[in-house]
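Omission of a single protein chain aside, the complex is shown with its protein chains in their original locations.
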Amino acid sequence: MPRDIVRKKITKNAYRITSKRAETCLRVRVPGGHLDACLLDVVRSIAERFGDGTVHLTTRQGFEIPGIPWERMAEVNKAVRPLLEALEVPLGVTFVDLDGGYPGAGTRNISACIGNRVCPFANYDTTALAGRIEAAVFPHDFHVKIAVTGCPNDCIKAHMQDFGIIGQAMVEQDASRCIGCEACAKNCLKRVTGAISMKNNRAVRDPRRCIGCGECVLVCPTGAWSRDPRKYFRMVILGRTGKKNPRMAATFLEWADEEVVLTVLRNCYAFIDAHIDRSLPKEHLGYIVDRAGWPAFREAVLQGVSLDPPLRVAETLEFSGYFYERDRVFR
Amino acid sequence: MRPMPGNAAERGYALSEVSCDALLREFRKDFRIFAPVRLEGRGRFSDTDMVRYGEIRNFREMELREKSLFSPKEVLFPPSETLFHFAETGVREPSLLREDGKGLLVLLRACDIAGVDRLDAIFLGNGPEKDPYYEARRKRVVFALIECGPLGASRSGSFGSCFCVSMGTNRASGYALVLRPEDDGLSLFLEDPAFAAYLPPDAVRTSYAPSFPLEDPFPVRVPDPGDMSRAVREESLFSAAFWKDYDSRCIACGRCNTVCPTCSCFTTYDVTYEENASAGERRRVWAGCHVDRFTDMAGGHRFREKYGARMRFKTMHKIHDFHLRFGRHMCVGCGRCDDACPEYISFAACIDRVSRVVDAAASTGGDDHDAR
Partner (left out) sequence: MTHVDLWNDSPASSRECAEDCRCGHGSEEPGRGSGNPYAFRSLRIRDIRVQTEQDATFRLEWPGDEVPPPRSGQFFQVSLPRIGEAPLSVSDAGRDFLEMTIRRVGRVTEGIFACRPGDALFLRGPYGNGFDPRDFRGRHLVVAAGGTGLAPVKGLISHFASRAGEVTRLDVLAGFKTPGDVLFREELEVWKKGAAVRVTVDRGTTDWTGPVGVITTLVPELAFPDPENLTVVVVGPPLMMKFTVLAFLDRGVPLGRIRVSLERRMSCGIGKCGHCKIMDRYVCLDGPVFGAAEALALED
């Protein structure tokens, strides 16, 4: 074991401190959580050659390869190259040294539900968007968690992230195809927000209640409802787990296009840089905003964003979380 | 002037994309043209397309290589149409019934021509009255057949559900011309020589002659309606156990009805305009026997509440009841219901199940041993 390890340097290289002093563990990113199956062989080979032969599947859809002796990091970094070339370079991520391993690990893997490559409910290709977000934010040392999900079912738990991106379908109706069967209205009432009502035997959507899930398109037997092929997203922000004040993310933007999403994500780093409490090893964005104030955050991340309709920006954030006020709960 | 084409071998032409557009321009002087079109991103799932009928102006707008999800019936029988306009001064019929518009050139496949024949039976033939709205469009329709080929179209993609050969609808008649999509343009066959007048000068004579599907991907055994009647009388068919499968499998969404080229049922209702309560209209919309409320009576009574009973009702209509009245099956084997069912229920497989029950009834003198 080397005598002197620069902790911050190895962390930035995607290795972590483990409970075994002689060993480290490598974090492998899989942006969007979808990869060519042959890459599993690369992961497997790293685990078997350098690690303890096991692999952990992370909640963020990456791999952690444990049991790597500290002294083998340089070899491992070379072995990681095929992963970088297959999973990062095609997205547009640039590397100073492709044999140097991961250049950052603060901003975590961009996780994604399976998206419309498989799931009928998804309103877009989540893996592809995760890739474009990866290109926009990776590598970065600030600890930011981003996840993208295809629809408000939120299978990826975007609500537990600093930034959660939820696909929205801007549905349009060809009224001449509506036969008044009420399939959409009944479904919306039972499963969603009850945004569709019947007027003169035709389905009418209340845009204020519609969350863009796209289910009306799925259930309409005549194709009267369809999606505007342009993609829109709802962004929920500042959700978190943790030891202080876990909470669900709150809706910040609705009907944002991809450019808005990417701009807000890019902008958040300057805000963090300006306001983070550097006495902590890593302060989560939500706590920074709690301290620095929501208006300051909003102003910072919306810089350069054109606020034209249909984009809607929340005036306030509605969080639902709790503090560990244990005495109140346990008497 | 080009000499009038004579025998079949001399009625084939090749048209480049450019000359297709010239042809369509000529057609459009006399016709509105309806063909399958691809609506990008408008499919049921995100980033998927919808292929259905639309009015087209040029070659590029047509989608001739895919089976449309919805049938061409909507050209003749739209999902929603106004029967009467109500105003303070009286009742007005839509202009459709008053005006003689252009012809309607409809590009469609052999099964779909059979589908129109089934719609004709109901709208023009069932009972003493003709449906004037249907008739107003129908009398203006000219068919252009989209060739399916001996197995080309019937083997791949959405054509995997076709069973026109089993239903005897693989060949059609009554069309004016035949089209086959080619890499650059179309092969064209003039069934009606009069349509030579529309040909652009650069149309090239070829030996092209249309061919028809000869075999289904999954052949379906269609029971004889007489045998079915017998199985009904002997109470083996309606009591067959397999119908109950559909009680839980079918979700009564009605997609099989809406995509069907022969489902002709409709519901009529009146509306009052919000802006002007003294005006309104009487409208009719597609209805489906699988959908709730289809049989509801004003007093609250309803029939066929179980979805299996609805499946049976539809099946009987498509391959038995209609046949008793009109001497041909209603189902034309286009397979769209199988393509559209979100629960993956195959109507073709259901016909096979009926056949097995009918066969069993015939071989045992009426006892229903193995309904499945």
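By letter and in written order, the chains are A and B; residue numbering begins at 1 in each of them.
The rule is short, and it goes like this: a residue touches a chain if its C-beta (ideal position, glycine included) is under 8 Å from a C-beta of that chain, and two chains touch if they have at least 3 such contacts.
Given the structure is predicted, the values throughout are model-derived calculations rather than measurements.
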item	value
Displayed chains contacting the withheld chain	B
Omitted-chain contact residue, chosen from B:Phe159, B:Phe313 or B:Phe347	B:Phe313
Touch residues of chain B, complete complex, unshown partner	83-84, 86-87, 89-93, 97-98, 122-123, 126-132, 232-233, 238, 264-272, 277-280, 282, 284, 287, 289, 294-301, 303-304, 309, 313, 316-317, 320-322, 324-325
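In this text, only the chains that are shown with their structure count from here on.
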item	value
Separation of mean Cα positions, chain B and chain A [Å, integer]	45
Contact set on chain A toward chain B in their complex	116, 120, 122-125, 150, 167, 169, 175-181, 183, 199-201, 214, 217-219, 221-224, 226-229
Complex contact set, residues of chain B against chain A	39-47, 50, 52, 69-70, 78-80, 253-255, 257-258, 267, 269, 271-272, 274, 283, 285-288, 291
